[in-house]
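All protein chains but one are shown in place.
Moving on to subunit A:
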Amino acid sequence: MERRAYYRNGTLPWLLIAPQLILVLVFFYWPTSQALYWAFTLEQPWGGGNSWVGLSNFLSIFGDGRYWATVGRSAFYAIAATGISMVIALTLAMFADRALKGTKLFQSVFVWPYAIAAPAAGVAFRFIFAPEAGIIGSINEMWPGIWNPATNGGHALAMVIVCHAWLGIGYNFIFFLAALQMLPRSLTEAGAMDGARPFQRMIDLQLPLIAPTVFFLLIMNLISSFTDSFGLIDVMTEGGPINSTEVMVYKLYVDGFKGLDYSGAAAQSIVLMLLVIALTFVQFRWVEKRVHYN
């Protein structure tokens, strides 16, 4: 039973959707078209317009070992941040779902981190992980040099990943909790009658049944760690030390706005965009088709 409203006036509907349309055009399609233009052209050395260079911008970034290093780093970052965030969120959601004391409170408390802007969280985590102060400071006093994200690339990357994961927990938690609460309680009760302990029930019964949600969150988290990591890295490490936290999105910013290599940066952003589009495509094709149990 579909009821449609028809407009007799031809311009009114266009006026009504104009604000949204203008937003999308100005902030998405126009920059994208500019990026495409830059990616396939090169600005002449002394100005005077761009000349068409075909795929040579892409060939040069693909031929660059440092670019592939950022790709690898991005992949590691994405997998680690997604993994940590989802596992912790799932654990918390499991506890909240088991209706332990204070569940109502936790349901809202766990979501709050999601409302914190990445740069703000980045500043906070910089303080938390500062080698010279706080609990880490006293650990460093006992074992000098055991933790210093300012000089150790591994430490710096770990710090950013932990912060990124922490920021995502609230979002993941809400989805996991909603999915778990959609499962009829009698299913876990049947599992309990069948003799399965809580952890086994989680593995055998709950996880397979919330698989669509797990998959959805997996994709969303991966996408977010490819794109949203920029704010965090810019505030916390600026890609350093020695590029050890330079992921794809940060390298394209540095190359474009610091190195003024617009064409190279545009090519990188096209690659990143294709990656995100591919992930979104997988999400739509796979998740939408997955069996939903009723």
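The criterion applied here is as follows: contacts are C-beta pairs under 8 Å (C-beta built on N, C-alpha and C of every residue); 3 or more make two chains touch, one makes a residue touch a chain; residues count from 1.
Criterion: contacts and distances are computed from a predicted model.
Per its UniProt record, the hidden chain corresponds to "Glycerol-3-phosphate ABC transporter ATP-binding protein" from the list "Glycerol-3-phosphate ABC transporter ATP-binding protein", "Heme exporter protein B", "Cytochrome c oxidase polypeptide IV" or "DNA metabolism protein". Among A:205, A:218, A:232 or A:247, only A:205 touches the chain left out of the display. Only one of A:79, A:196, A:214 or A:254 touches the absent chain when the whole complex is considered: A:196.
Within subunit A, the residues in touch with the undisplayed chain are 184, 186-187, 189-197, 200, 204-205, 208-209, 293-294.
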